[in-house]
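Beneath this line is the structure, given in structure tokens, with notes to follow.
Removed from the display is one protein chain of the complex; every other protein chain stays in position.
Chain nomenclature is as follows: A, B and C, assigned in order of appearance, with residue numbering initiated at 1 for each chain independently.
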Amino acid sequence: MALTGVLRPGYVQIRVMEMEPALRHYRDLVGLNVVSTESDGRVYLKTFDEFDRHSIILREADEPGMDFMGFKVDSTETLHMFKQKIEDYGISTETIAAGDQPGLGERVRFVAPTGHNFELYADIEASDNGPMTENPDIWEKPPHGMSPVRFDHCLLYGGDIDGAEDLFTKVLGFRVTEVAKAEDGEMRIAIFLSCSTKAHDIALVRHDEDNKFHHCSFMLEDWNAIGHAADIMSRYDISVDIGPTRHGITRGQTIYFWDPSGNRNEVFAGGYDSYPDHPVRVWSADQTGKAIFYYEKAINETFLSVVT
Amino acid sequence: MALTGVLRPGYVQIRVMEMEPALRHYRDLVGLNVVSTESDGRVYLKTFDEFDRHSIILREADEPGMDFMGFKVDSTETLHMFKQKIEDYGISTETIAAGDQPGLGERVRFVAPTGHNFELYADIEASDNGPMTENPDIWEKPPHGMSPVRFDHCLLYGGDIDGAEDLFTKVLGFRVTEVAKAEDGEMRIAIFLSCSTKAHDIALVRHDEDNKFHHCSFMLEDWNAIGHAADIMSRYDISVDIGPTRHGITRGQTIYFWDPSGNRNEVFAGGYDSYPDHPVRVWSADQTGKAIFYYEKAINETFLSVVT
Amino acid sequence: MALTGVLRPGYVQIRVMEMEPALRHYRDLVGLNVVSTESDGRVYLKTFDEFDRHSIILREADEPGMDFMGFKVDSTETLHMFKQKIEDYGISTETIAAGDQPGLGERVRFVAPTGHNFELYADIEASDNGPMTENPDIWEKPPHGMSPVRFDHCLLYGGDIDGAEDLFTKVLGFRVTEVAKAEDGEMRIAIFLSCSTKAHDIALVRHDEDNKFHHCSFMLEDWNAIGHAADIMSRYDISVDIGPTRHGITRGQTIYFWDPSGNRNEVFAGGYDSYPDHPVRVWSADQTGKAIFYYEKAINETFLSVVT
Partner (left out) sequence: MALTGVLRPGYVQIRVMEMEPALRHYRDLVGLNVVSTESDGRVYLKTFDEFDRHSIILREADEPGMDFMGFKVDSTETLHMFKQKIEDYGISTETIAAGDQPGLGERVRFVAPTGHNFELYADIEASDNGPMTENPDIWEKPPHGMSPVRFDHCLLYGGDIDGAEDLFTKVLGFRVTEVAKAEDGEMRIAIFLSCSTKAHDIALVRHDEDNKFHHCSFMLEDWNAIGHAADIMSRYDISVDIGPTRHGITRGQTIYFWDPSGNRNEVFAGGYDSYPDHPVRVWSADQTGKAIFYYEKAINETFLSVVT
């Protein structure tokens, strides 16, 4: 009852070409806090407002992109239930023992029809730097940088997004909140999926190559914070894709920008809350521009072409 | 899976002494849209952004207060399941047939240990003035007045709030997000309960009289909207209780004010999202002031004494 | 002493191709109030927060553009002094008698070296719909549309902007606040001039054709109002040039958009206050993009090419 099953996107592991510029970006400018640097070089980070140990993992690699995205589920029983359901659905899973990653309990990994690696997990250590809980102040120290509240969602590109939608809705309990349709009025070119009351916990765009990473998104407080983030980007020469603007889909106010390795990030704020009884919002092909960028009413050339 | 059971507060019926001043308040100044005026004099209203037919019902009566608060559940099966569970719990229920209220399906009514009347329902007509769903604009017409996004929650006063907590958590699937404790460090003087990822869908304060109404709350977009609401209140001589300020509990930015009949309203924005795996935030008795009004760090004299 | 001489931009007369769509734009969407429609068809408008009778004049014509821009001076003596100084400077002036335009006193008209028509005046009727002055509320009725606070400035294109700078600074008491320079590090391609503590009361860009109108600008309250204006533009299909973004020059947060006749408007907010003892800010040619659009760091193709 209430919110059960998959709770939320919990972490994403991003490949970066060089760690130092990546840290300047994610730590100093985006404004994450470093949790730990592990012996294999991976750096774990989180926002000031997340209870769990970490949400962003940076791994140095030869090319950018996303290694995997993890969803937290409500219990170990649910984790095992999902493992069985995924297997029953015909997708193989791998169980990774607790402790393989710092602070993380048992994980169930699988590859979605779009080629992306996902993980489910129920247990992660609590951060010793999370929100206060006894007579809590709204924050212990003022947030810095773009003041991200949380790692919020990813937008991923791949071929079989219908298959992924089927998996996420039938097996994992997500529901579709918005779709953008192709010229034929049937084929979906973009699907937005929620496991909560968020307008999206994950989004998928049809693409001719699998396992591609469009962006990971950080939620900011409001439109004012979006403006402040834009100021930081310009001052510190962060490469901006587009924004400040608004999405028609989800109504989110947004900026897309790139980390030094070419991975796209988003900061966003606002948008609506979505409940399971709400109708699906649908965009026809002639309105795709407005769907993606509500103010420009046109897709910029990078949106469909630049992924990592 | 995902959000099931009780979805959200759906409506509240408020008693007003005279309908015309009440409409000036709720329609013209708060900024609700009138859905219908029925032959028995009741007026049904909603925000611009709600999908369901109505959320606020005004009934002319000799004294102010709340008649009942309704929660929408995910399905008729769930409705019947809850009816059985409530009965099994030892609280009698009444089933009200579909059509008794305009646009509403079958309802299950019961009285909580605090003396308040609650209703559960699964079906309500969709508004013909709700958010757009095909190539949707963010709104069809600009919102007016204080531009409320939704009816969000109620704070209710009564004696047996422990009993109500027990009912809401064990039977209805809510969970506690924050509590304010008495001097003894044990007794709860205020309990905040969520059935979603909101910091509260209902809140309860211990009081020596049952079935009392502290306020119903409307969610605004952000702190800027709170400021605009304050401007409207001052310009049109709405009686303000306190604010603009912030709650420590929920972190919400807020104004309390009164409708012409003396019912307290709230407009609020911001605050955190709460997940079932998050720890309960706890306030000790010496910090109650900060818990309720984070900036003032003191409870104003009306908070505990003025209810309807 | 204090602020004397030229006080501020007072009005601008804009040519529109058809009055009805123009009124829908300026009155309903931008959010001006109509003051009067005169027998010659001209429509006079103002913002909710201006004391003077009108600030925007719309005239139906065969092509868009600006007829003239008027500056209010502090007294009739000053008006006559300026007339003499302009004549002494070698530019002829025309005195237009009081009453030629509704509510306006005597005006002194002249043509600047860039070919634009300017007027000076000391007297204009007070609006009967201006800000309250006895126990004033912040507004009498909530502002509508984009809620412009005032007509703020114009950006004009012409050949001899050095000549215009000389006239405005040596004769009319303006001072330069910012300049953008050409590749040679000397020639000015854009000049921003203030007669007050605003970062600009008028701006000039070097152009191969004289007497061209780039935009008239309306000041909004803040970045939040800029976002709301963007929502209105998208909802009502106003053609947007660029924004929401920020200027490097003046730091103003801004949207450029077109009225139905192709005249460019701006809504802006923020930026710094400029005092006479402040240094001039200077932009080198390689930073022109950032100077104009701080977030994009590039001039869009319309900025230099589309004027009316």
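Just so we're on the same page, a contact is a pair of C-beta atoms (placed from the backbone, for glycine too) under 8 Å apart; a residue touches a chain by one contact, two chains touch by 3 or more.
Model, not experiment: these values are computed from the prediction.
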{"item": "Residue in contact with the excluded chain [from C:Asp67, C:Asp160, C:Asp222 or C:Glu296]", "value": "C:Asp222"}
{"item": "Of C:Arg59, C:His144, C:Arg235 or C:Arg251, the one touching the omitted chain in the full complex", "value": "C:Arg251"}
{"item": "Selected from C:Asp49, C:Asp67 or C:Asp210 as touching the chain missing from the view", "value": "C:Asp49"}
{"item": "Touch criterion as defined above, residue of B:Phe51, B:Trp139 or B:Trp223 at the omitted chain", "value": "B:Trp223"}
{"item": "Which residue of C:Thr37, C:Asn129 or C:Ser196 touches the chain not shown here", "value": "C:Ser196"}
{"item": "Contact set of chain B toward the excluded chain (per top definition)", "value": "223-224, 227, 230-231, 233-234, 240, 243-246, 253, 290, 294-297"}
{"item": "Where the unshown chain meets chain C, residue by residue", "value": "1-8, 49, 51, 72, 74, 126, 131-138, 150, 172-175, 194-198, 221-224, 246, 248, 251, 270, 272-273, 275-284, 287, 290-291, 294"}
{"item": "Residues of chain A in contact with the chain not shown", "value": "137-139, 142, 222, 224, 231-232, 234-235"}
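Definition applied: only the chains that are shown with their structure count from here on.
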{"item": "Longest centre-to-centre distance from chain C, chain (CA-based)", "value": "B"}
{"item": "Length of the line joining the C-alpha centres of chain A and chain C, rounded to whole Å", "value": "44"}
{"item": "Interchain centroid distance [CA atoms averaged], chain A/chain B, Å", "value": "31"}
{"item": "Centre distance in Å when chain B and chain C are each reduced to the mean of their C-alpha atoms", "value": "47"}
{"item": "Sites on chain A at which at least two other chains make contact", "value": "223-224, 246, 290, 294"}
